[in-house]
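With one protein chain removed, the remaining protein chains of the complex are shown where they sit.
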Amino acid sequence: MAEASDPGTRASAGGWPRWLRLPPVLGMVLALMAIWYVAVVPMNVKEVLTAAERAGVEVSPPSAVDRRDMGNWALVFRNTHALGNSWSSDRPKLPAPHQVLVELYDSTIDEELNGRRGIVRSGTLSNRSLVYHALVTLNATFLGFLIGALLGAGLAVGIVHSRVMDMSVMPWAIVSQTIPIVALAPMIIVVLYSIGVQGLIPKAVISAYLSFFPVVVGMVKGLRSPDAMQMDLMRTYSASTASVLTKLRLPSSIPYLFASLKIAIAASLVGAIVGELPVQKGGLGARMLAGSYYGQTAQIWAALLVAATLAALLVYAIAALERRTLRRMGMMP
Amino acid sequence: MTLVIFAVLLWVLGFGLNVMLANGPARDTGAVRLAVPLIFGLTILGMWELIVRGMQVSTVILPPPSLIAASFAENLSTLWGDFVQTILKGALSGYIFGCGAAFLTALLVDRSDYLRRGLLPLGNFMAALPIVGTAPILVMWFGFGWQSKAAVVVLMVYFPMLVNTVAGLSETTAMQRDLMRTYAATWGQTLWTLRLPAALPFVFNGLKICSTLALIGAIVAEFFGSPTLGLGFRISTSIGQLDLGMVWSAILVSALSGTAFYGLVALAERRMTFWHASHRGGR
Partner (left out) sequence: MLSDEEITNWPEAETATAAPVIRADHLDLTFQTNDGPVHALKDVSLDIAKGSFVSFIGPSGCGKTTFLRCIAALEHPTGGSLTVNGMTPDEARRARAYGYVFQAAGLYPWRTIGRNIALPLEIMGYSRAEQAERVARVLELVELSGFEKKFPWQLSGGMQQRASIARALAFDADILLMDEPFGALDEIVRDRLNEELLKLWDKTEKTIGFVTHSIPEAVYLSTHIVVMSPRPGRITDVIESPLPKERPLDIRDTPEFIEIAHRVREGLRAGYEE
């Protein structure tokens, strides 16, 4: 019987020499990259073999129809000699990481510096560049986040101060989140379009819808976080509701607020991207849809990478703001 | 115009009733807790109907609830087919597979400190990413059928579930672990009697978050290609035909499924984590 070993001894029990041991996160990322490069081979094997056949290389089985019904791995092992182009094929099902990076470079720096429509030659961002599309998405994200956060915070203050609000609105706020908003997205956009509202606002509405809920929940929790003793102290001062709110409830809710804002901004970005799907007027969502339409996988992956980077940066920015604010308020060393 | 005035009257009536109920003597009974949000919801529905009719809003912009209900009743069989395709085949199968895989990964990760310290930050990072964006890629790989929708759902639910389960599994206190050591309990025994029960609140938190993500994933993936049924397909085609009654009916189906799905998970949570401080509500 293997007994539970305690974590303390587990950490030091690793058999690797110290200099060979990578920091865990780096190790995982490298492992993922390795898996990705390996996966590229079976994922693209059919297209690669067809291209190789055309170039006169002998492939087994020779008929593309036979190949279609075979497993990818079986094809890989029967044609190890003809797989040299796996990592450089034109329209790969799965592009290799470096292909995505090249596409990313082409559609950002290269497009802006050397492209005919790039910022260097035309003075405005090229509508073919990911920089432009990222900014379009970012605008909607920010606007939606702002609306959502303000709405959420306002609703939370109302809920904390009014029993009726608490009892009637809170259950519906929860229900509203179990509704897959994206189902509403195309309709919101089309309806708003039909009454003449288009561009930023419809996307921001979806972003706001996704980001208000975490803020409501977090703020309600935060505004209710002062304990009975702190509230009693306020009562002994016979403090007004407003001063209890500004002097006690709001300051105590700040850590909760920031925790929710981090979730809200990530949700807001998702909302903006989803909002760009129905109307193809720029943005990372539109880029992804276009990429899928034309079979440009590297383009989808590049847009995805930009979206991921944006998400990480936004969450990081909120976290930095959180640290600064909490430190200034003396809630953090 | 009179209808709009009726709407205002209805609001005053409904809200006044709620104020009375919420501050009245029976305010903490279960019946009132259920009645107040219901009255609120019905009031909003009534106002919606009255205002849309009173101001003669075009049904293309906002159809009244009665029209949606009629359209819903008329198209029951179509909507049932969409429900089966999107919710049962796409969302549910992906949800079960994704959450199950994440749970097993969490058990594995938990045995190795290196894996945990490597995968947890990565999982946290991935959980914040707009994974819906992988939908076009997965639709390309797995085709237009429900399998590609399930694949999107798997990806979407995997990381939130993983992060929550791993966090839950380390939720035991040093004293509880020491106690198991004094019994010379095996890893399996410690897992079964201590760490899994202690992790349950976190596991359910993950399951609840994932229940909404699953529906989002399944519906968004349909925007990138689907057979001629499914809720996402229905919404995007009906919008093209300006059949807003159908659009709203499909939205109603997804809303009802989403609420029911979440409700079921929340119910299971209540039954299995009744002991947790957040459910006890005092002694």
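Order as written gives the chain letters A and B; numbering starts at 1 within each chain.
In the analysis below, contacts are C-beta pairs under 8 Å (C-beta built on N, C-alpha and C of every residue); 3 or more make two chains touch, one makes a residue touch a chain.
Predicted model, so just to flag it, every value in this text is computed and none were measured.
Student: According to the contact rule at the top, which chains on display are touched by the left-out chain?
Tutor: B
Student: Check each of B:91, B:194 or B:247 against the chain that is not shown and name the one that touches it.
Tutor: B:194
Student: One chain isn't shown here. Among B:21, B:79 or B:185, which residue touches it?
Tutor: Touches the omitted chain: B:185.
Student: Quickly run down the residues of chain B that touch the omitted chain.
Tutor: 173, 175-176, 178-185, 189, 193-194, 197-198, 200, 273, 275-276, 280, 283
By our rule, only the chains that are shown with their structure count from here on.
Student: I'd like the Å distance between the centres of chain A and chain B, where a centre is the mean of that chain's Cα atoms.
Tutor: Roughly 19 Å, centre to centre.
Student: Which positions of chain A touch chain B when the two form their complex?
Tutor: That would be residues 1-7, 10-11, 14, 24-25, 27-29, 32, 43, 93-94, 163-164, 166-172, 175, 177-184, 186-187, 190-191, 194-195, 262, 266, 269-270, 273-274, 277-278, 284-285, 288-289, 291-292, 295, 297, 300-301, 303-304, 307-308, 311-312, 315 of chain A.
Student: Quick one: which bits of chain B touch chain A in the complex? Just the residue numbers, please.
Tutor: 15, 18-19, 22-23, 27, 32-33, 36-37, 39-41, 60-62, 112-119, 121-122, 125, 128-130, 132-137, 139-141, 177, 180-181, 184-187, 190, 211-212, 215-216, 219-220, 223-225, 231-232, 235-236, 239, 244, 247-248, 250-251, 254-255, 258-259, 261-263
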